[in-house]
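Note that this complex is displayed minus one protein chain, with the remaining chains in position.
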Amino acid sequence: MSDKETVWKTAITQIQPNHVRVRGYDIADLMTKLSFGGAVYLIVVGQLPSPEIGRLMDALLVSSIDHGATPPSVLAARTAASTGASLSASVAAGILSINRHHGGAIEECARQLNAIVRGTKQTGKNLDEAARASMDEMKKTGRRMSGFGHRIHTADPRTARLFELARQAGVFKDHCEAALAVERFFQAAGKPLPINVDGAIGAILADLEFPYEAMNGIFMIARSPGLVAHVVEEQTREKPMRRIDPEKHAYDGPPVRNL
Amino acid sequence: MSDKETVWKTAITQIQPNHVRVRGYDIADLMTKLSFGGAVYLIVVGQLPSPEIGRLMDALLVSSIDHGATPPSVLAARTAASTGASLSASVAAGILSINRHHGGAIEECARQLNAIVRGTKQTGKNLDEAARASMDEMKKTGRRMSGFGHRIHTADPRTARLFELARQAGVFKDHCEAALAVERFFQAAGKPLPINVDGAIGAILADLEFPYEAMNGIFMIARSPGLVAHVVEEQTREKPMRRIDPEKHAYDGPPVRNL
Amino acid sequence: MSDKETVWKTAITQIQPNHVRVRGYDIADLMTKLSFGGAVYLIVVGQLPSPEIGRLMDALLVSSIDHGATPPSVLAARTAASTGASLSASVAAGILSINRHHGGAIEECARQLNAIVRGTKQTGKNLDEAARASMDEMKKTGRRMSGFGHRIHTADPRTARLFELARQAGVFKDHCEAALAVERFFQAAGKPLPINVDGAIGAILADLEFPYEAMNGIFMIARSPGLVAHVVEEQTREKPMRRIDPEKHAYDGPPVRNL
Partner (left out) sequence: MSDKETVWKTAITQIQPNHVRVRGYDIADLMTKLSFGGAVYLIVVGQLPSPEIGRLMDALLVSSIDHGATPPSVLAARTAASTGASLSASVAAGILSINRHHGGAIEECARQLNAIVRGTKQTGKNLDEAARASMDEMKKTGRRMSGFGHRIHTADPRTARLFELARQAGVFKDHCEAALAVERFFQAAGKPLPINVDGAIGAILADLEFPYEAMNGIFMIARSPGLVAHVVEEQTREKPMRRIDPEKHAYDGPPVRNL
């Protein structure tokens, strides 16, 4: 297309006959050299990840691939599916249920940790002091810290693993340290609220300099296979228009098995 | 929960305090041992993929991560975003635009190739004969073969790469061979319609014994990062309520660069 | 726009400076001369309704405006809302849950009644004979009649009222009569399955020569205010991320009052 006909521009993917280039890289090359997690980093951040960051991105996506049948995104997707909605319409009902109160803790925690990190730079305080100042300020204004504590898990195995991989990838930096400082603050205050998986993802994405406004998208990408699996299970295993009880269900899949 | 209180069951993910197990496997283990592509295979098919199949799944997802700004899923997502829709609502608009005529060629081609493969088993014909019989039958009934030919690409670099990786993973089997037979049929008929990326994915997923009803879901998962990137670009780069021309846009991202 | 620049056409609404014309009629005139029900008829069918048909359309839409908190469209909409989804995203989650098994009985019943009506014309049978033949045929092929019987209501007050208004409007014709014939068939067979509200709407829309493919849309239009009301109630009355029990809720609104 000649330039004068062009009315708007995009910096994501270039399409030419027999060439597809994502952020400048040939897609056939990307297919062999990057995992999907690495490609997610590339397409959102715009830069090629190191192999370690690519692996970390995969771990981060795998950590959020599914959390059983109770999350609202799954309930919305199954409810749509039970009326006869197509796979895509059902998955869409799930995706549009990922918002501030479901998945949103990733971005919110990242922004809150960033406020603490900025606090250290502006005031010369250390992380523990800046965390305490932030927590005190939030308490006064009636806000609460996102990404800490979990309804079910007291020691979330996903959090520990994510931080371990972040250390290995050399990206366990200010925001991850700030998350630990907040954890220490809660511990000292007698409220053991460990970092949860959303908080860990938020801390890591912030340390990766991921754009904040795209962070909730990482949860959507990560959870999409879970939504697909739940919708297909609903469509193939259940009767239409059933009343889907959000609590009274149990797991009857393969027993515990080792990798 | 006691058994008598349970009213329905799911075989996907088991949630217990401090344990999340996907298809029986501990998620913290999966986070280090599987790429996201491998985890997608596990959660949909229910079995652990070999490392080669895991890599193939990643390549397959990367191959469809984005195709520029013209596909209807991107236009729907950007159109929603331009009205002020949230990231999740915009991505949902994109996902629900993935259907029979957009992404659907994967499942349709897989089913059509399977009809050819079954044809060889039922009639003793070889693949070329069975492919010809199928094509003749489809012509009579006014149907057309999905997954062949492309509006833009005559030699899609993604197709060749996918088949190469499928061979390396040892899963280039009947359905992939049937795809080549169909390609030979078109060639012989003077209509050079090469297998396109959807057709290759369909053939490979069929050879992986992927459930047909979940195949379109693979495209949704694969395309979700592209949708996230486009929506974020729309939200951060464009004015609200602009008229989004589906053709008159150009790429202005990073120049061609090598991995 | 000059004709040669035009690439596609629409026959619904003409926009010119200071003029909006729906199906040819000036919208400012429509605003005073048609109720919304009448305008729905006009925009979908393309013809101006008689005043009686306009009133019937209003009654038909009012009959389906809401059915409490248990229908899946409401549960999907509330589930989305509880995650922080916007009003429009939540209502959209409700709309995309209106499908074959929820609202879809309108179109299906209309088509089934039409098969009976066509049966009388093709075979010379009377409606009762044609209804019996249809029911027998459906039984053999494992299909069931849509639009008859209700989980909660044995004598749905909405059905009687709709048929009464259809008679007054002079549009109680073949399809409505066929619905009564099916009701007599069930009665005679010892299965008292009265016409339900979906069945009555389907019969009436068929007698109004409404396009079948738009019938489910009437349910979407009719239910949209209910969805809006439920989402606003969820957003203003409930806490985010609550577990929405699909059964254990009760009504606490205004007591029974008379018009």
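A, B and C label the chains in the order they appear, each numbered from 1.
Following the convention adopted for this analysis, contacts are C-beta pairs under 8 Å (C-beta built on N, C-alpha and C of every residue); 3 or more make two chains touch, one makes a residue touch a chain.
What you see is a predicted model; the values in this text were computed from it and never measured.
Colleague: Check the options B:H102, B:H150 or B:H175 and report the residue that touches the missing chain.
Modeller: Of all options in B:H102, B:H150 or B:H175, contact with the hidden chain holds for B:H102.
Colleague: For a quick check of understanding: of B:A155, B:M241 or B:L259, which residue touches the chain that isn't displayed?
Modeller: B:M241
Colleague: Kindly note down the residues of subunit C that lie in touch with the hidden chain.
Modeller: Considering the whole complex, subunit C reaches the absent chain at 1, 3, 5-37, 39-40, 43-44, 46, 48, 55, 57-59, 61-63, 65-70, 86-89, 91-93, 95-99, 103, 152-158, 160-162, 165, 211, 213-214, 216-218, 220-222, 224-226, 228-233, 235-236, 238, 242, 244-245, 247-259.
Colleague: In terms of residues, what is the contact footprint of the unshown chain on subunit B?
Modeller: 70, 72-73, 75-76, 79-80, 82-85, 89, 92-93, 96-104, 240-241, 243-247
Colleague: Pick out the residues on subunit A that sit against the missing chain.
Modeller: Counting only subunit A, the missing chain is touched by 85-86, 88-89, 92, 96.
What we mean here is this: only the chains that are shown with their structure count from here on.
Colleague: Find me the chain with the mean Cα position closest to the mean of all the protein Cα atoms on display.
Modeller: The chain sitting closest to the overall C-alpha centre is B.
Colleague: Rounded to the nearest whole Å, what is the centre-to-centre distance of subunit A and subunit C, using the mean of the C-alpha atoms as each centre?
Modeller: Spacing between the chain centres: roughly 40 Å.
Colleague: Quick one: subunit A and subunit B, Cα centre-to-centre, how many Å?
Modeller: Going by mean C-alpha positions, subunit A sits 22 Å from subunit B.
Colleague: Pull out every residue in subunit C that's touching 2 or more other chains.
Modeller: Those would be 85, 89, 92, 96.
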